[in-house]
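Below: the structure, in structure tokens.
Removed from the display is one protein chain of the complex; every other protein chain stays in position.
This part shows chain A:
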Amino acid sequence: MYHKALSYRVFTVFNNVLLTTTAIACLLPLFHLLMVSFSSTAPANSGLVTFWPIGFTLEAYAKTFNNANFLSSLWVSVQRTVIGTALAMFVNAIAAYALAKDTRIFRARNIYLWYFVVTMLFTGGLIPNYILILKLGLMDTLMALILPGLVTVYNVILLLNFFRTVPKDLEESAFIDGAGYFRSFISIYLPISLPALATIALFTMVGHWNAYFDGLIYIKESKNLPLASFMQTIIVQADMTKFDPVMVANMSPRTIRASQIFIGALPILAVYPFLQRFFVKGVIIGAVKE
């Protein structure tokens, strides 16, 4: 019994300490920045804050929420996340339902599947995509942020693999009662696949919330900029022009940036417990299928 061996017990203690330390170390940088965001200007600027706020204040957050540019960006991000996810789920799920059918029933299935998979292997690249959005007149619109990534082939494949595990008897009895494919999709497949759909919806939402690059290249007006792109200009490019200069006159750019980081991360941290419950399953479906 190796559990009782002294060497294994020593190892266990050492191992637990090592892993716990590593895990905490992973989040210490975030925690440090959170403390900076709660600190007042002088200690933050002179780098006195470590893992506890000095001169506790919520001023940086108050300033951020009073910034009109921030609020309009927040609204753009909410819109793209909600509309984008809803549209994507519908289009991807309904396609996955049809593609989950056997070749004997849906003879064109494999052709469609290859049609989609090719786009996973090869893409036009940045420039042709940019020119396409320009030519379609989608520049500076919400649709430029939603439509290009609407169909995620990887998610279609995850869903179709899931749909194939649904017992066929359920659908057959519905057919006998006179239901069509669409009815079967809505009344049988959607309710039964709710956990899988929820997982993919959450991942899509996180993707929309975090996406910043499309906003940087497709959106010119600052009021149409999604929050992630807005924050990229402040956090990374250190561009403070999007704040009213009078308002941030005696603020530390450091605390402002730190507060932006947390406001941006907050929705992700809020859905994280739900994500975590699902994603392990999702990854396993994708990685070691059948």
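Definition applied: contacts are C-beta pairs under 8 Å (C-beta built on N, C-alpha and C of every residue); 3 or more make two chains touch, one makes a residue touch a chain; residues count from 1.
As a convention for this text, contacts and distances are computed from a predicted model.
Asks: For the chain not present in this complex, what protein name does its UniProt entry give, out of "ABC transporter permease subunit", "Nitrogenase molybdenum-cofactor synthesis protein NifE", "Phosphoribosylformylglycinamidine synthase subunit PurQ" or "Heme exporter protein C"?
Replies: Per the UniProt record, that chain is "ABC transporter permease subunit".
Asks: Thinking of the whole complex, not just what is shown, which of A:A60, A:A95 or A:M251 touches the missing chain?
Replies: Result: among the candidates, A:A95 touches the missing chain.
Asks: Please identify which residue in A:I54, A:V78, A:L113 or A:M240 touches the non-displayed chain.
Replies: From the options A:I54, A:V78, A:L113 or A:M240, the contact with the absent chain belongs to A:L113.
Asks: In the complete assembly, which of A:I54, A:V78, A:L147 or A:M240 touches the absent chain?
Replies: Counting the whole complex, the residue in contact with the absent chain is A:L147.
Asks: Quickly run down the residues of chain A that touch the omitted chain.
Replies: Missing-chain contacts on chain A: residues 1-2, 5, 7-8, 11-12, 15-16, 18-20, 22-24, 26-27, 29-30, 32-33, 36, 47, 50, 91-92, 94-95, 97-99, 101-102, 104-108, 112-113, 115-116, 119, 121-132, 147-151, 153, 156-157, 160-161, 168-169, 172, 175-176, 180-182, 185, 206, 209-213, 217, 228, 231-232, 235-236, 254, 257-258, 260-261, 264-265, 268-269, 272, 275-276, 279-280, 283-284, 287-289.
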